[in-house]
Every structure is written in structure tokens, then in C-alpha cells.
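Dropping a structure here in C-alpha cells format, bear with me for questions.
Only a single protein chain was left out; the remaining protein chains are all shown in position.
After this line comes chain A, so read on.
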Amino acid sequence: MRTAVIEAAGISKTFYPKKLPPVAALQDVNLIARTGQLTALIGPDGAGKTTFMRLLCGLMKADAGTLHVVGLDVAERPQAVQDELSYMPQKFGLYEDLTVQENLDLYADLHGITAAQRQERFARLLEMTGLTPFTGRLAGKLSGGMKQKLGLACTLVRSPKLLLLDEPTAGVDPLSRRELWEILQRLVQEEHLSVLVSTAYMEEASLCQDVYVLNRGRMLAAGTPEHLCRLAEGRCFSVLSPASFSLRILQSELLRDPCVTDAVPVGGRVRVITTTPAAVPAILKEHGWKKEPVAPRLEDAFMILLHQDAAQERQAVPGLSRTDGLIVDPLTQPVDIEARDLVRTFGDFVAVRHTSFQVHRGEVFGLLGPNGAGKTTTFRMLCGLLPATSGYLSVAGVNLRKARTQARANIGYVAQKFSLYGSLTVYENLRFFGGIYGLTRRQLERRITAVMEEFQLTEKADYVAERLPGGYKQRLSMAAALLHKPKILFLDEPTSGIDPLARRQFWQQITRLSAQGTTIIITTHFMDEAEYCDRIMIQDKGALLVLGRPDEIREKLHLPGADMNAVFIAIVEQARQKGNEGI
């Protein structure tokens, strides 16, 4: 019997979008996945993971290379391959107007499962996914996590020779993610399932036996998680930020140091990867702060690989100048946003229930929670896009229920999909948005020059927006939102769909803006980004679960040094114990 369930050699695939330069989605990719184990395909968004998955199941044809799946040539016999494997695309095709049971029945019929097999299999899948009580519910009415579990159940109505999962946990809350992985591991153990899973979460990839790292269409490295971790051996340290220095600023300063490959706040400390084991960043030398060695994780190795592969050298984000007020405790600053007993209902559905909080000047305030938690509704009320059903809300000293237009003059807004005009150039986009804010020609020219410099867009001034990579688009939309020098900046999921390096840069910008006194409200579904925030608010089912500094929350939960995913899981589990319905 074959030991390899996937054998890919020299796979290339190029797309030719209309009016745009060709995109090499995959270049000379090799991959071997062994039978009966979990293989992970990791890489940032746009790395080519989905293209590779589609090639594997014969939904696309490769330009070059050979591809054997379950021993069959995919290019020659796509249907034969499709008969043998199960595939869960990123956007799994659940029929939202069918019930859980009807969705399962449909896939069972398509795979020709007999009634006897079906009974036993369904019971097991439903039990595993926790969907047993919901078989009569329409799939469209399930939460995000439950939808993913149902998608998995549908792909597993029979035990396939190969299971392909394309980012099964993207946008899913940490608790549901953990449950999905428990199901996967159980299946591999009990049924010797062969699985290839793509993911952007490194802690998930470390649960796999083999890991392949894909970036910009090329395979950067492959091996067991332990093997890959060795890349970062001796270069990982943890630095404790002293009370007088905010974590975010320390991280941002470290990242600017030439002997630092990567720095990220984790568990109330900054995790640093240095270029060599002996290197000591200047800021640590200057203050005499210690770096403690820590064991490398897969994520560290991943960041090192991405840095090595980065096409252009890292663009230095302007540092903090001495004049920037380094606010350590924003809570001592005046209140910029106040919400008291905020409620928003849609019909008889309560999207946000009795929520009160204050945001102070220069604070970075994070709204966290899974999809459907109510964070978008809260966010929209704050920026005056949606009136509150009841409660008091003031933004920059203006009562939002009375003077919405006036309040809007003080805020900048970066929408989730970056509302830019794709066919306009960077400069034209900025001109347009400046015009909307009512800047005079001279003011506008001055501000455009300033923001283009600030966000390193000067070189790309004449580029058409739709041809810019994701990171640039995000910077451009931030620049546009800052043209009128708003006191408060609202960012809705600004980091989704952006690669990790661009995310680091983004947070450096945020750090600088807040040091200059801009108040920042940000939503994100990346729990680890909560570490950058001064305070975070976690919502679930419209209710405020927790509000406070990340450290404070960890302390309250008796989880010192824990990462934000663990914190989130603990909070939700606690809420469940209190008798709430949970997720």
C-alpha cells in the first residue's frame, strides 16, 4: 500500500486577471502528504493555499507539474479523485435554507451512503460536533462556529481516503476552533484518516505531524513542527516591559532595531526574535533591561521564514519622536467616548444589550469577539452609522443622538473592506476623500503630502488602488481616514486578509498615532491582537462579557502570562458556568 496520499511535484499555476499583470499563484511546488496523519499547509493570505487545494481536487488544472492524489493522476481522472476524497472549502457550501439534518442527508445521498450506515454515522458526527440538539434548525441560523462544524460533518458523512480542509477555522472563535481540532485529532486516531489542512494559525499547525510553509506561491520549508522550530533555536527571548513603558511602545521600538527579526506582545511581555542568539537590541542595552531566553515556537520559525522571503526590504516605520507624549496610563486622560446603557435591537433580536463603557484620549480600545457577537453593531453605533435603540452615547464631547453630523467631523473611519476607488490612483483617492471632508485646496495638498509620507505611499502616488497589495491598500485607507486630523479613529477589522509582516507594521502605525493623542477604536477577530490594546472589551451574544486591561483580565482569571486565546476560552466557559447559554 502507498504511504503517500498526495504526491505533488513541480506544480505551477498562473492566473491572468483582466487588465492586471499575471499572478503566479504557485511556482514549482512540491508536497508529499503521508497516509493516516495530519499534514498542515501554512502561509499568509494570498500565499496560494486555496489554489493548491483546488488543484488537488481537480477543480483547476495546473500549468505544469504532476499531481497524484490517492494514487490517481488528478489531471487525467478528476472525477475518480473526487469520488475518493472529501473537501471542505474555505466558504463551505452549506445550504442555509436547509436544516442541519437536510444538509447531512443531501451529502449522504450524494456519496451513496446506505440507510444503515447513515444512522450510525450521523449519530456519531452529531455527537462529536455537538449538533445533536439542533438537527431541525436551519443552517443559516447557526453561529459561525457551528456552521463550520456542520460543514465538517457534511464532508465526513463517509470516511474518505483523504480529507482536505481549507482554512476550516478562519474567523471562528477560539473555543469553537479548539473543539474543531479535537474532532479532527479524534478522527485521525480512530479512523486513520489522512488530512491536509491549511491554516493561518500556527498553534493549529503545531498539532500536525508535517508542516509545509507556503508564501507568495513558493514552498519555503517543510518538516515536522519540531524540525521547523529549530530554525529559531536560541534566537527567541522574552522581555518584561517595565511599568513606566507601555508594552506596545516597547514592542514597536524593538521592531525598529536592526538586530531584531520580529517582536510581538504576548501574555503581557514582548516576545523577541533576534538576528543572532547573542545580539542585544539597543533599547535593552540603553535601559539595562534583560531578555530571557524562551523555547522557540512554530510561529517564530514562520516569522523568520517570511522575513527571509520578503521581497522588498523592511520599510522602516517612522519612529516616535521625543515630542510625542508617551502616555503610559490613558485612564488619566479625559474621556473621548462615553456609552451608557447602550441597547440596539433589530425587531425582537437584541444585537447589543445594556452596554456601558468609556474610552479615554489616546487610548487603543479593542472590541473583540467571534462573528455575531455584536461588535460590528456596537462599532457602527459608535461612529454614528447606526442609531442606538436606547441609551446615552457621546463621541468627542458631542451627544451622538442629537448631533451626529457634528460628531462625524471628529472621527476617521476605516471600513472593513477598505472603501477605496479601485480605478483611482493613490493620490486621486486621497484628493477625493479630502474633498469630502471639506479641506481647502492648500490644506489638502499639505495633508496629502504629510499622510503619504507617514504611510510610505509617496512612491506609489500614481498607482491605481486596485493594483496595490493588501498592505498598501490598508495603509491608503488609513491615510484617507486621517486627512482631516480626526480626534478619534475607528478601524473595522483592519488586519483581516493582511500578511503577518504588514500586520506588524500596521500596529506600529497605531502605536505612533495613539502616542500623538489620537484615540483608536478597533475591532478584530485575531485574539492575539488584544495585546496591543490598552483595554479590550469582549462581547458575546450582544452582552459585554469582560472589559479591562489585558493584564487585569488575566489576573482576574488567574491565568498569568496566558495568551489571549486561552483568556477568551476561559471567559466564555465561565460565562457558561454562570448559566448563560454560552456560544
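In this text, contacts are C-beta pairs under 8 Å (C-beta built on N, C-alpha and C of every residue); 3 or more make two chains touch, one makes a residue touch a chain; residues count from 1.
One rule holds in what follows: contacts and distances are computed from a predicted model.
Peer 1: Missing chain, UniProt name, options "ABC transporter permease", "Glutaredoxin", "NADH-quinone oxidoreductase subunit L" or "Acetyl-CoA acetyltransferase": which is it?
Peer 2: The UniProt record for the chain left out of view names it "ABC transporter permease".
Peer 1: Considering the whole complex, which of A:Leu31, A:Ala47, A:Leu67 or A:Met88 touches the chain not shown?
Peer 2: Selected residue, touching the omitted chain: A:Met88.
Peer 1: Which of these, A:His111, A:Arg467 or A:Lys556, touches the one chain of the complex that we don't see?
Peer 2: Spelled out, the listed residue whose C-beta touches the missing chain is A:His111.
Peer 1: Consider the whole complex, including the chain that is not shown, and state which of A:Glu102, A:Glu466 or A:Asp551 touches that chain.
Peer 2: A:Glu102
Peer 1: What chain A residues would touch the chain not displayed?
Peer 2: Within chain A, the residues touching the omitted chain are 54, 57-61, 78-79, 82-83, 85-98, 102, 105-107, 109-112, 151, 154-155, 164.
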